[in-house]
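Partial view: only certain chains, each at its native spot in the assembly.
By written order: A and B. Residues from 1 in each chain.
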Amino acid sequence: MTKRVALAFSGGLDTTVCVPLLEEEYGYDEVVGVTVDVGQPSEEFDEAEETAEALDLEHYVVDAKEAFAELCLDSVRANATYQGYPLGTALARPVIAEAILGVAEEHDCDALAHGCTGKGNDQLRFETVWRASDKEVIAPVRELGLTREWEIEYADEKDLPVEGGNEGAWSIDTNLWSRSVEGDDLEDPTYVPPEDIYDWTTTPGEVDGEELIEIGFEMGYPVTLNGEAVGSVELIEELNEVAGAYGVGRTDMMEDRMLGLKVRENYEHPAATVLLTAHEALEQLVFTKSERDFKQQIDDQWAQQGYKGLVDSPLVNSLEGYLDAGQEKVTGTVTVKLQGGQCRPVARDSEYGVYSESAASFNTETVDGIEQADATGVAKYHGFQERLANQVLAGVKERQETDEEDEDGEKLKADGGEVDE
Amino acid sequence: MTKRVALAFSGGLDTTVCVPLLEEEYGYDEVVGVTVDVGQPSEEFDEAEETAEALDLEHYVVDAKEAFAELCLDSVRANATYQGYPLGTALARPVIAEAILGVAEEHDCDALAHGCTGKGNDQLRFETVWRASDKEVIAPVRELGLTREWEIEYADEKDLPVEGGNEGAWSIDTNLWSRSVEGDDLEDPTYVPPEDIYDWTTTPGEVDGEELIEIGFEMGYPVTLNGEAVGSVELIEELNEVAGAYGVGRTDMMEDRMLGLKVRENYEHPAATVLLTAHEALEQLVFTKSERDFKQQIDDQWAQQGYKGLVDSPLVNSLEGYLDAGQEKVTGTVTVKLQGGQCRPVARDSEYGVYSESAASFNTETVDGIEQADATGVAKYHGFQERLANQVLAGVKERQETDEEDEDGEKLKADGGEVDE
């Protein structure tokens, strides 16, 4: 029987060398290349297709933009960021893995392969999806311990269609939700990145003027842009354009990868910044303080699971139950101002707003039967237990000091007694 | 015996009407006005002194800038923000309250008074400090249920030196750490604030160019600016100037006050934004992931206590123990880029950095005896329990569906049976 393996294929060095290796080292008869569209620039598909052709590789391109965009908007409900940046790369991985699994099933593949090294996060995110199937999972680069040098030499020997080294100094990963730039000098935490690492965002110091953008939310999901209904993919693409032009959405950070490596990363994510900012601003209006406080825990759990590629885990299922219950109220509109490199909420409106004009105003006398003087009791009790605790502690300290002085006195007397002799 | 009361005195309407009321309504013989300097603009002290003179009020001005600046820098170690904004107003209150208590003790006052209404946070923050003393605490505006209208009329009757209404449409509170603007139209969550509510920050869309600022930290405290040692007050003042010029540090938000009111607030805080950003960037470099993850809980607790004015609570004492232990490593430098309205870390350096160049690099084969292929085991176990749980769940669902079908089948047969009869 013909043994077939589906390979996550980008046409880059890693995945290109995997094609012959899967045959030579793993004994597969046929390799099927799969490239999944989660919003990369079209050049990447051109490169993949050209390389596939040159390799004479059975090759499929799957459009998963819609599924990915929906997962991104799920992440907005959870205000999801990991160590401060929106989860672009992380969220794309399970979507890509599912799409490849789908192709593998459709085209009778026995195994699934990726070209990730053994250092990054993506290997873990891909495999946790794939290992839920009964197909074999193969990671040639990691399992064979390949290095970039070895791969280049091997490609040269085999005359593989790789464009050695002209991929640019930096390693770039792009999808709808973010564009990451890493590698080379950028790895050094002390290196100030040049402006030209940025592609989606205009230099903030070079944009003039400002723009108001209104996002409409229903059940926590953004559904309108400036009053017009808009699909998920279009919304994100449009906002990347608009907000990117204002220099909005850059992150320069140290990221802790799952295996324990700390890596310097640079990201661009204009749409994510706008949507996360707007969503959070609407939550500020419609949630009670206790809901706002606790939602941070929910959001953090969601993001941690998202970062790990575990968006289908049982924990996330329960978190979604929480979100479903509360996000009903996250319905309304938020206006953000794009200005310099800033995206700042400047207006929010919702019929679910926990906001009483009379209550907030300075000039009313009573609200719901509460008079000013009622706060006197609250004031007396505010910090009551803390004051009691501090008094008790001060009392103990004082006694201890007195005791020590007494002891010193005793000792002095005793010493003095000795002097007397 | 002469009964004396120390009054937190700003020279505004509220505190001005308190002066005669403390005599008339509360029976005090002498009122002592105290104005505490936590970095307000000089006009505020002028106003306070002029009004005090006009009232023939015994008046003291206390400089608490140093103490306040130190508390602000304590808050930086805890990355302290409340619902997203740096804690300027909140942290100033215990400092002011302590300073007034000091004057009251020095000048033989029996009581302490403030002019806060019964709606805000400040009454609670002042009183929790004062109630730890044995002095009486008086809040005339709240206790007598005064309204602004009543106060204006009363001031008019009494010919008090208040400049009726020309205080501007907005209510402004300024100190070293932040400038808040609230009231009037701004209370409406849907109202887009005009640019002229801002005083510290240039319009982000109108600043060109960029500037790199280097902050040096020791034990989590910022101690140098661009390589020069600098005191706390000077550091904050300087950064407000420099970063404000780039439009950095604006917050437009819905804030949940302690009593349960949700209020729309606008803040400016350039220095706070720079220092909080830089501090957090340094923590990213020197902390393990588990330290970063958990520190969010520590920071949140600190900020919640800070917001409540409970910076001396037993809980904060324990939190400081945590901070002391870990902040030792938050020593090094961070460079932030001011650009458009953005303040972005672009470089960070510390000898405590949990960063191994060899570990992070793409091109090395082994690190500390770890080879690429070692990640295979990690990948197999990643999400292992989650996959098992999902499989179990899928199995149950399948059985349930089969059971239901069987039941339907049974029912059909039963129904069929009936037909047969």
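Going forward, a contact is a pair of C-beta atoms (placed from the backbone, for glycine too) under 8 Å apart; a residue touches a chain by one contact, two chains touch by 3 or more.
Only a predicted model underlies this, so the values are computations on that prediction, with no experimental measurement involved.
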| query | Number of identical chains in the whole complex, 2 of which are shown? | reply | 4
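Keep in mind that, in the parts below, only the chains that are shown with their structure count from here on.
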| said: Rounded to a whole Å, what is the gap between the Cα centroids of chain A and chain B? | reply: 25
| Which of the residues in chain B end up touching chain A in this complex? | 83-84, 117-119, 123-124, 127-128, 131-132, 139, 141-149, 171, 183, 187-193, 203-210, 212, 246-247, 250-254, 256, 258-264, 280-281, 284-285, 288-289, 292-293, 296, 300, 304, 308-310, 312-315, 335, 337, 339-342, 344-349, 353-357, 359-363, 365, 371-376, 378-380, 382-383, 386-387, 389-391, 393
